[in-house]
Each structure stands twice: as structure tokens, then as C-alpha cells.
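One protein chain is absent from this view; the other protein chains keep their places.
Note that the chains take the letters A and B in the order they are written out, and that residue 1 is the start of every chain.
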Amino acid sequence: MNTNNTCDVYDVIVVGAGPAGLSAAIAAANSAAEDSKSKVLLIERDKTFGGILNQCIHNGFGLHLFKKDLTGPEYAEHFIKELKEKKNITSWCNTFVLEVLPKKDLHEVVCVSREHGLCTLKAKAIVLAMGCRERTRGHLALPGTRPAGIFTAGTAQRLTNIEGLMPGRRVVILGSGDIGMIMARRLTLEGAKVEAVVDRLPYVSGLTRNRVQCVDDFNIPLYLNHTVTFIKGNKRVEAVEIADVNDLQNSNSRRLIECDTLLLSVGLIPENELTEAAGIAMDAKTAGALVDDNFQTSIPGIFACGNVLHVSDLVDYVSSDAAIAGCAAAHFAALTVVNKHNSIKVTTGENVTYSVPQMINIPATSATSATSATTKEVTLSYRVKTPLKDVRTVITNQKDGKIIFEGARKKIMRPGEMERVKFNLNKDQMEKIEHSLLLEVK
Amino acid sequence: MSTKKIITCISCPMGCDCDTENLESITCSAGRKYVQNELTNPQRVVTTTIRVKGSNGRSSSLLPVRTSTAIPKNDIFKLMDLTRKVEVELSADSISSIKCGDIIFKDIGGSGIDLIATSSK
Partner (left out) sequence: MKLESKKESKKENKVFKVVIVGAGVVGSAIARELSMYKNLEVSVLEAEDDVCCGTSKANNSHIVCGADVNANTIELEMVKRSNRRWEQLAKELDIEFVRCGSFNVALSDDEFNNVLPAIKKSAEESGVMSTRIIDRRELLEYEPNVSPEARGALYIPDDGSMLSYYLVLALAENAAQNGVKFYFEKRVTDIKYDLLAKHKYNIKCEDNFVIDADFVINSAGLYSDKISKLAGWNNFDIHPRKGEFWVLDKKYGNKVNSIVYGCPQPDYRGTTVVRTRDGNLMVGPTARDLVDKEDKSTSEWGLEKAWEAGKKIFPWLEKSMTIHQYVGLRARCATIKDYIIGWHPDGEQPFINAAGIRSTGISGSIGIGEYVTELLAQRISLEMNADFNPYRKGIKSFAKAESKEEKEKLIAENADYAKIVCRCQKVTEAEIKAALDNPLGVHSLDAIKRRTKAQMGRCQGGFCTSRIISIIEEKKGIDPLTITKRGSGSEVVVARTKEVL
């Protein structure tokens, strides 16, 4: 790994060195191994690599990818070690990307740092891996006063685990997202009293294992079907009012919980300001870019992966998808001629919130080159809308209604746990799909 | 309300609710094993932080750590009390004196528990 080299044109610039960016940069460097001149630049705004993993000191990472139960920093360490071994990756931390400018020949990245000042860099391919941010009280329009003591769960996590500062003593957590539940345990262990975890849904929105190990284990009261309806306190939070979401008008259903802190774990938003400013086509359902199965966006040579693309619950999948994106970016950079292909859409049907990628490339078929393709492996990541029992995933050709793939019956699918299927499209199927596949769960 | 104790199995993402009074009703072996353990000797890996002595002039800096193995659930708070009282020291001559994976405290407070650094400092 270099830290200081600048060069005229990079093959791949990766924006963000969290789990997605690290994996994409390493994969890009690996796939260009034969070409020693190929250069990858990894840009990170924080002072360390690893992104949010550094503050996620809990375990549960790497179960799929490494078959090990790692903590966040350990998981990051694995990639950072590999990053440091790569001679063809230049990594800059403390560097903030201001703009991604798509250009006809070479794309540009404008960034700023103390070391390099304000600079415009050129790249053949760019991988966007900026991650996500937390939804705030403002997004919920949560009524009440605006005192100290209201934090998003991730901010509280950083304060507690990195800065060594405790956000509060008596805590109510709104939202049963993973970070919220993890913070319920973390703050309990550090001596705070978590008065309640509250979620407006009838089920927890994070992983079941987090509910069991973070909430149930410590007998923290869990109020499902409830929400915070009012925040009280002038200088510091004094109490929050919670109410049954099915009975909001009934004042008897409202109760006041005294606390000095309110944590919000109410969802994550992909940080796509750079993406949108670059004019990349977006998917309203994921709040991320529309991508094909190489994670390429609507602008050729610009790729997106990780939470900036869609918010994942397991980092393992982020890493493996990002590796595909990084690899594809390196290949794009090495190409002299862009291969022609057709793309088919993945349409989401019954019970499915969204699916990524939204597009699958299939080699352009022409009567003269019958040898072009045989089968193609496709992986789709998707979420169901509500918890479903005894269901299976079905993928059909939308044109003729013929089933292309049918998953095994699963006892339960939950919105909090991303589903993934892998299937093959054979040559015959590829020819018959004109526009789109339909992904359903039933 | 029934007083019957339900345990949610987390050995796989299915998260089945298991009836602890009727283990035969649990159809998968991993689930049965998990529930058995939860009933007899529930154990957890604990992750937390340890204070680093006078690092970098910042008022406080923390080293993330984990227990080397899962420990009995009942011992979690005892362990937390021990971790509050200790500090690790960085040797002045080395920039990176703690490596991810190092045993930071062996048998902390005579508890038989080892604490392992999960990050390098």
C-alpha cells in the first residue's frame, strides 16, 4: 500500500474505505495482478480505514465469509492487512471527496485533504462505497422539545466505544434496528439503565439473534407496536412519552418513561449525495443507484457497492458483493472495447420490497456467434415486506410466465434479514427472456 | 398467559421459538443443542473495551477486547466490573505495542477469563 503517490490516471478510484470500499479496492488490485502498472486509489474521509466496523466492537461478523465469529475491528483488520500488502493500491485517509464527475473518456474525482490540498483526479473506473447515514429525529418529525440527550444509535456507539464518553444513564431506544439493540446491550454492560426498546412494528426490525442476545438476555423491556410520541425536557431529556401505534388517539395508551437519553435506531439512508450529483440513475426503493449484476450504475465505468447501494444487515455480503464490483471496475478499466450486452430487468412482485441488482447483463446474442454464452450465474439480494411463514422464492420469466427458479421452502422470512438466492440462467432461458424477470415470495 | 418458557433459537437465521418443556418438538439437532445449553449453562462471548493509559494525550482512549471463549451468562456483570478497574499500558518505545489477537489480561481478576485485544494500538 502506498500513501502518497499521485499519478495522472488511476485505473480505479474507490470512494470510501469501509467494508465495501476495502473489499472493492483489494479485489480491483487482485484482478489486475498481471498488469503491474494498474493503479488503484482508495480514498477515506476518516483518519482510519474500516469505517463503521471500528466502532462495532461486538462479535457476529464474518460468520459467512470466514466461518468465524469476529468483532468489527477484527473483521476490518483482516482486510486492512491485505490492503497493506498490495503494492498497486494507494490509500489516502483524511481525504474528503467533494465531487464525482462523470466524463466521456476519463471520470474525475475532486477531493480535499491536508496532505494533497484540493485536487482533481482522473480515473478509468470509479467504485462508490460511501456507506450510509442514520435517520434522525428530523426524519421522523418526532414532536417535543429539542434538549441535549438525543442521539442516533451510531453516534452513541462512537461516543461510547471510541471517544470513551457515555451518552446517558437512563436510556430509551426508539427503533429495534440492529445498532439500537446492540447499543441496548452495550450501554447496559457499561452501567447505564436501558428503560425500554420501542418499535412501531409488531416485530423487531433487526436480526433475531440481536434481539435474543442484546435485549432478552438483559430483560430490557421491549415495546412492540409502540412509538415515542413526545420528547420532554428543556436542557436535557427528562422523559419520553410512548404510545400504542394502534391506539394513538387514546390518551390512556400513552405512558411517560423517565430517562435522560433517547437513542434512535430508526433506519439507515444510503449516502448518495455524490451519486445523485453525478446524475446516476437511482432506485427509489433502495435509495441507492440502479445497478447491473456487475454493480455498474447507469454511467459506464461507475460502480456502487455496500450500504451506499442498499442497506445490508450482514457485512459478509457487503464484502463479497463489493469484491465483484471492484473486480468489474478493474476489468472495465482494462477494456479497450466495451462488450455489447443486453440487459434484463428484475421486477419485484408479491411480498418483495426491493431486489439488487435491478438489472442482469446477458451477452448480446446474434445468430452468427452461437458460441457466445452457455449459462450465467445470478445472485439476487432482496427483502420481504413483512415476516412471512412457510414461503419460497419464485423467479419467473415475465413474458411467458415460466418458472426459472424456485427456492426451497423456508419456515420464515423476515424483513430484517436480507434474503439471497443464487441460480443459473441457461442459454435457452436467456434467449426467451425479453425484458424482465419477476421475483416473488409466496 | 402461560408460564411456559419459550427460547428463541439463534443457531441459524430462522430464529425458531422453541418450547423448553417439550424438547422433542424441536425438529433440528442444532436447535435442540442450543436450547439444552440455554437451559443448563447459557454462555456468551463478551466484547467490551479497556482503558488505555495516557494514550496520545487524549483524555481517554479505549482498546476493544473480547473474552477468549464464551463465558457463563451469570458472570457477565462480574467481568464488566473487573474491566472497569483495569488499564492497559502502551510501551512508550513502540508505536504499535498491542496487536489484534494479543492476550491483554490472562485470568483477569482470578476469574479464569482471558481478554483478547480485537484491535491493534
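Keep this in mind: a residue touches a chain if its C-beta (ideal position, glycine included) is under 8 Å from a C-beta of that chain, and two chains touch if they have at least 3 such contacts.
On a predicted model such as this, the values are computed, not experimentally measured, just so you know.
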Out of A:Gly18, A:Pro167 or A:Gly206, only one touches the absent chain, namely A:Pro167
Checked against the full complex, the residue among A:His78, A:Arg137 or A:Arg200 that touches the missing chain is A:Arg137
For chain B, which residues lie in contact with the unshown chain of the complex?
49, 51, 58-60, 62, 83-84
List every residue of chain A that touches the chain not included in the displayed model.
45, 94, 96, 98, 112-114, 117-118, 133-134, 136-139, 141, 143-148, 152, 154-155, 158-169, 190-192, 229-232, 234-236, 260-261, 273, 276
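As a working rule, only the chains that are shown with their structure count from here on.
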With centres defined as the mean C-alpha position, give me the chain A-chain B separation in Å.
26
Which of the residues in chain B come into contact with chain A in the complex?
8, 10, 13-16, 44-49, 51, 59-62, 64, 66, 73, 76-77, 80, 84, 100-101, 118-120
Touching chain B in the complex: which residues of chain A?
54, 57-59, 69, 71, 73-74, 77, 161-165, 189-191, 207-209, 211-213, 216-217, 410-412, 414, 417
